[in-house]
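All protein chains but one are shown in place.
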Amino acid sequence: MEKILLKNIDNPDSAGIEEYIRAGGYKTLEMAVTQMTPRDIIDEVKNSGLRGRGGAGFPTGMKWQIASMDPKFPKYLICNADEGEPGTFKDRPILEKNPHLLIEGMVISAYALQSTRGYIYLRGEYPLAAGILSRAISAAYGKGYLGNDILSRRFRFDLYLHRGAGAYICGEETALIESLEGKRGQPRVKPPFPVNAGVWNKPTIINNVETFANIPYITEVGGKTYSKIGSKDSPGPKLFSVSGKVVKPGVYELPMGITLREIIYGHCGGLMEGRTLKGVIPGGVSTPILTPEKIDCQMDFVHLSKVGSLFGSGAVIVFDDTVCLVKVYERIMQFFEHESCGKCVPCREGTGWMRNILGRIGSGGGTDEDLDTLEDVAKNVAGKTFCPLGDGAANVTLAFLKQYRDEIEYHVKNGKCPVDGLPHKDNRESHGGQSAPVEQT
Amino acid sequence: MTREEMESKDNETLKDKITGMKRTYPSIQSVLMPALYAVEQSYGWLSQDAIQEVSNHTGVPAAEIKGVATFYSMYRHEPMGRHLVQLCTNVSCLIAGVEDLVKFLDKKYGLLPGGTTKDGRLSLCLMECIGACGNPPAMLVDGDAYDNLTCEAIEQILEKYE
Partner (left out) sequence: MITLTINDREVSVYGTATILEAAASVGIKIPTLCYFKGLDSFGGCRMCLVEIERVPRLQTACTVRVTEGMVVRTESEAITAARRAMLEFLLINHPLDCPVCDKAGECDLQDLVAIYGAHEGRFLEGKRTHPENFNDPFIVRNMDRCILCTRCTRMCDGPQGAYAIAVTGRGSHSFIEPFSGGRYNCEYCGNCLTVCPVGAIMSRLHRHSYRPWYVEREVETVCGFCGVGCTMVLQMRGGSIIRTMPYVGEGAVTGSYGSAGSAAPAQGLNKGLLCVRGRFGYDYLENNERLETPLIRKKGILEPVTWDEALSYVASGLKDVKAVHGAKSIGAIASGRCTNEDNYMLQKLMRFVIGTNNIDSSARFYYSPAQSYLERIFGHGVTANLIPGIANADGVLVAGGDPTAINPILGLQVRALWRKRGKIIVVGTPSGLRRFVNYEIKPHPYLEEAVLGAIVTRLAAKKGFRGENDNIEKYIKATAMPGEQLLKKANVSKEIVDQAAEDLAMMKSAVVIIGPELMERPGASKNLFLVSAIAYLTDARIFLLSERPNYQGVIDMGCAPDILPGGRPIEADVLQHKIKDADVADHKIPEHKIKDTAWTKAPVRKGLNLFAMIEAALEGNLKALYVMGENPVFNFPDRRKIENALSKVDFLIVHDIFMTETARRADVVLPAAAWTEKDGTFTNLERRLQRVRSGIPTMPGRGSVSYHRGGGADKRPEWKTLAGIGRLMGMKENYLTSSDVWEEVSRVSTLHAGLSYDRIAGGNTIWPYGSEPFRGVEGEFEVEAPGMPPAMDDGKIYLLQERQLYHSGSITRKSKALMSISCEAHVLLNAGFAERCGLKDGDKVIVTTETGSLTLPVKTDREIPENVAYVPNNFDNVSPLGIIGYTVDGYLGSISLSGNVVTITKADGPSDAAAGEGYGDKKE
């Protein structure tokens, strides 16, 4: 397949504007603002069938249409570059090696949505990307692709970089808005939705980095042509970030709908010599884990939910038989506890409770009731939280309990790990990471 | 320059920086996150005084700023060593053996998670995913990214940070 999103990234100068322009960059923007109306572009995006690449898979064209119908101005365009889902590093190549593709995508989007101001909300953990993006934005201003009179047309768009500071929840769009407003990144009550009342109470269009990166191509070739790539109801190219126990981990641009088996064995070189597949997380740690027999599932929004998981961010994490999945599961719960924003009770208290039980099981103190309690806690969290973070924690728990119950029970019964024959380190007391300080009295 | 003059010059620049940031956002409160990064740089960490200064320049109440600052895990809420090692411990790095690296840092430098070496050179922070899962384990040292880590590699890398 021709690379659309990762085009030219093997070129060492791919991040520079000269190289980007040399390879045909910003041509689509020029074509769009000279030959297309905003309405045309929105129609093409609608026709493309593009679904948001951040994880929820909301149809981008529909989001744009709602936003464009809102009479309030200004409209804000936000790029969600808070790629915090563990296992996900798919946006990084775009941010670090192809930043002008993102900028071009955003400028075309701004033109389509009549937005005059945009922000890239970049996660704090990407300092390298921050420097590259800043330079790319300056370069784009220098060439007149950003600023007051873009391409000498009466079209204006300012783009700013806003750095996050370590909060997974800010990937949730309303939490991101709060954070951009300089507040604690806790999700807001919806409705109103951001498209109508988002940042600073103005209509706000938030899309993922990869979503914006698709816009120049859609604009260039038209929605119809684009929609022929990949699977029917979730078309387009997709970046998969593959990690874990495969021979060649990395970011792969592949069509939507490809099977997990093709990704693991066809593109990533399969498992290490002599290893057997134990499980795969298909879309980042908040998507339920899949057992090996399900790897023929097509990777898209529809098919993955049919097998009890979610498409998520396209972050495939592969586990072989050297990995203790109880340890993985506990680490995931630790992550959820650490990242729970604390706004709602079930997520704040439930994630910590589950993590505590798993920590105890792993370090050899599990009891017979623990599995039932875990299941109960997960069910009490699921569907009752303020935002999807808690649901993620609950669904992950239910998947592990259902599919790897034996392994968990082994830890409970024997007080040690089947992989190395030792109990896990008890991590319950401290996270050891940077978190809020304990109050000084 | 006397110490006072230098300090007042530092304050000037911080004030100027914040004034510059105000142009980036339509509301003053939005300045907080970048301003906290800036003030952290000049104070080394977000002390009460540092937060108070952001409050003075932005007009946002100090208690609220503290609430915002402590929500985000990457701000430095206590004094740190000269160099900050941020080691990823999430799933992909975990299964690539990051636990051995944590043990190594303790053994070699006496560096515990959340702690600082006795000589004040290094501080260690265990991180959630830093998006380097393709070549785990990975870390950031003062904003420089390193991956494919082994104990030997870490030792070599850290030599550069005096």
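Labels for the chains are A and B, by order of writing; each one numbers its residues from 1.
Operating definition for what follows: a contact is a pair of C-beta atoms (placed from the backbone, for glycine too) under 8 Å apart; a residue touches a chain by one contact, two chains touch by 3 or more.
Everything numeric in this text was worked out from a predicted model, so none of it was measured.
Considering the whole complex, the hidden chain is in touch with A, B.
Listed residues A:Asn196, A:Ser305 or A:Asn356: the one in touch with the omitted chain is A:Asn356. The residue touching the chain not shown here, chosen from A:Arg184, A:Lys202, A:Lys278 or A:Lys294, is A:Arg184. When the full complex is taken into account, the listed residue touching the unshown chain is A:Cys344, out of A:Ala139, A:Val246, A:Met299 or A:Cys344. Touching the chain that is not shown, out of A:Arg135, A:Lys384 or A:Lys416: A:Lys384 (per the contact rule at the top).
In the full complex, the hidden chain is touched by chain B at residues 48, 51-52, 59, 61-64, 66-67, 70-73. Against the chain not displayed here, chain A makes contact via residues 167, 184, 189, 337-346, 348-353, 356-357, 360, 367, 369, 373, 376, 380, 383-386, 428, 435-441.
Definition applied: only the chains that are shown with their structure count from here on.
Distance from the chain A centre to the chain B centre is 24 Å, each centre being the mean of its Cα atoms.
Within the complex, the chain A residues that touch chain B are 83-89, 92, 123-128, 160, 162-168, 179-186, 200, 241-245, 249-251, 281, 285, 315, 317, 319, 322-323, 327-328, 331-332, 335, 338-339, 341, 425, 430-437.
Residues 24-34, 36-37, 60, 67-68, 70-78, 86, 89-92, 94-95, 99, 112-114, 125-136, 140, 143-145 of chain B are the ones that touch chain A when the two sit in their complex.
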